[in-house]
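Here it is, the structure, as structure tokens.
Only one protein chain is missing; all other protein chains are in place.
Labels run A, B and C following the written order; every chain starts at residue 1.
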């Protein structure tokens, strides 16, 4: 492998940034050219993250570094609003942009503004951008210049429902949408990011569990957008996230009201067939129950199904929010853009125990 | 207080047993006369539980000890099946029986047998027994000789729904039962008991989260029995428990489909009024969100309400599974039987942080 | 109890503040008159700490509130430097000052300045102040107007060594000080306080363990001061703290080189006798091992001894850093000043499990 792809990371000091570093530094076809942090410019990466000692020999550089323009791919592991401010310039230099934040996820710029409290500065690029979720958008992604990567919760919910909603779209009358789909989700605390916030400190969150965002969460419009596309109609949807006292892991328990026809369908078989060729999506055997540790540190997502009374289908999904829910899926996306096997550099097995 | 009530505990080595000891040894009107453990007969309590050193000066005795018959109250903190085998003899000696297990919870002995895989050995006592849940059954409890204390999950779900279901019963057309009530519950690991089981060891459960019992849980028939009584009709109900990596705490997220009339009702006001005189039930202000630590180690239960789209009411409930969900509530029940103020010995405040 | 003592708390939003509230609100002889927080003035206490809903009916007031001057006792649960700036004014109004920070712990104001980077503004009061550690300073404390309460680590180390060092002082030749005493201590994260600091967030500290302060910790001069007083000579001392992924609890493993005479002494008997009349200090039986949970949420401190090869005595000590290491001990001190039984309001038993 003489010619490696050159990649850059903008915003390398958060958890998706270090996770990109952990994964990319082990990727056989990639050279990490630069990683930026305005605040920590000049600091050796290994000083901030000693787990990378001996493996990542870079200092954080300024986001203004010209090195970004020499990259094949630039990942944005930044707060919302950064990628859209830098994307146009990078595209001019034939750099492909992979945004892990929300700048290119929501197609309707008014809805974007409503939830993210900022104007979208490049609506034309937003229109061009492809939603970055390989299992549901692989074909559209292949020739994209900009990817707005799927969020962590949205990835788990979409993949948990895709075979069902696609069937509903194709055959009709599978889901009974008179009752909203309910996603009762639980996330490890790394999902809240690496920031100085009293509510995140260990003495506040350890040995504790709570719900949050009962009045609405930014991932809702993204999820509804994608689920509705899958179903071919607007999906009524209730999203209730909770905060787990763990570092990593999302567990989504999804309740869907089916029609009698939907309830009589062999959904286990449907899911197994739908995902048979997907390396990262594992439909567990009937009766098995996923656990977040079964995917800890890996790019896998595991799904189990259970039919309950009253025509309710319960879908259980686990993923690692920092891997399949963020950095791992972003590298999976890069592999697609680079025409590499999709699992290149991503075959790590979950850390159990 | 010269004359203290004499109490005994059968099965003192599990978590509800030690929690009874912690609370009763601080109760101003109680003398703990004996605590039994067949397996650990003769062992000083403080050797097994050094947290009680200097405070509980008893050795575990055999369950055959005559001291039990001299008690005013005997608590059973035993596996299912023990209380019903000993109750008749104790009643003969005018001892009141407070069972923390399931022997006297489920009125239908066939349903009991179906879920607990044993015949009920004293159906007449089962018929006499009162379901031990103070806020919903206070009047019936006052003159009971046998209490079948409410389970941990059931307590949180019943108190989370009682004002709503009572309104439905009284006024009709509040809940739309064409969609089942869904209780997505999360419990700390102490709920699984103190037993040598690989699936409970720390390396299996720490930094992990999972669902369990997707095919049914023993608390279901108890919950349905009580909810249906509250609602005045059979309540369709889906129960999905999950295991939290915490020691204590139950968090129940309950989704109820309302009628338009129900949805238009001021439910916050209804709940606040319903529980206004309850010492242990706290209806939090609109918009507040409970956390399990807010009740850690205490007998409080806190509730919050949120109306969601599609006529869905979301009820959030927290309790400490070992206190309000078990030993604390059992002492609250004893206070009722003893005609003491209901919060005697139970005013401890949650341990935060 | 018609006349309750009036108490105030300055700086009520940190962990020692809320712990004072939890304990004082259950204290039978106390009325909490005011609690201050400059930043959160006007906020209801129960809004910040819902665990106190229904139990503490106060809003945070400004530190300038005249109510402080009407108190019998004012606790300072503030950063270092606050108590010394307010003490003189309070003393004028016959208010007794109990400082949980370091302003009145270290007798040498130069050493104070060296470690805390501020001048001491009232050296006369520093000289008057008594070191607030009941088991070692009870008599001196009784008539004090100002108490500089012992720190969390210092309390565990001092009580772990007091009988031994006192014997050395009285009989000589017990400890071999040619090798320093080594205290390898481990503290739960609440000891770092309730502050917005990235290094304290759960994703940084959960499932992790580390040493800190290898180059020196502010508790060292305080510990050396007190140990040397106990021993009657300067004690060479190495202190190595570590951060535990728990909320509460300090575990100190202390290694002391003894002389042959010291090693031949029956130290178990010495310790048991020394602490026989102390309510809160528990010398565990020979061979027993303390655990932090054995004191969780309680004012107890438990000690175990083990003789190792090479004349090394190993002393194991556990305490709850927020109770015996801070707020509980401060209330114990107040009880002394108020001539109340020392355990009034402090008899809570550790929360296990």
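In this text, a residue touches a chain if its C-beta (ideal position, glycine included) is under 8 Å from a C-beta of that chain, and two chains touch if they have at least 3 such contacts.
Source: prediction; values computed, not measured.
**Q** Out of C:11, C:132 or C:290, which residue would touch the omitted chain in the full complex?
**A** Of these options, the touching residue for the absent chain is C:290.
**Q** Looking at the full complex, which residue from A:206, A:237, A:255 or A:271 touches the chain that isn't shown here?
**A** Within the whole complex, the residue contacting the unshown chain is A:206.
**Q** Would you write out the residues of subunit A that touch the absent chain, in ascending order?
**A** Interface with the chain not displayed, on the subunit A side: 15, 18, 22, 25-26, 49-55, 190, 194, 206-207, 247-248, 282, 284, 288, 290-291, 293-298, 302, 322, 347-353.
**Q** List every residue of subunit B that touches the chain not included in the displayed model.
**A** So the residues of subunit B touching the missing chain come out as 15, 188-190, 192, 194-198, 200-207, 245-247.
**Q** Please identify, in ascending order, the residues of subunit C that touch the omitted chain?
**A** On the subunit C side, contact with the omitted chain comes from 179-180, 182, 184, 186, 203-204, 207-212, 214-215, 236, 238, 240, 242, 244-249, 251, 253, 255, 257, 287, 289-293, 296, 304, 306, 308-310, 312, 314, 316, 353.
Going forward, only the chains that are shown with their structure count from here on.
**Q** Roughly how many whole angstrom separate the Cα centroids of subunit A and subunit C?
**A** Each chain reduced to its C-alpha mean, subunit A and subunit C end up 46 Å apart.
**Q** Could you give the separation in Å between the centres of subunit A and subunit B, each centre being the mean of its C-alpha atoms?
**A** Distance between chain centres: 40 Å.
**Q** Distance from the CA centroid of subunit B to that of subunit C, rounded to the nearest Å?
**A** So the centre of subunit B lies 37 Å away from the centre of subunit C.
**Q** Counting only residues that touch at least two other chains, what does the list for subunit A look like?
**A** 203-204, 207, 245-247
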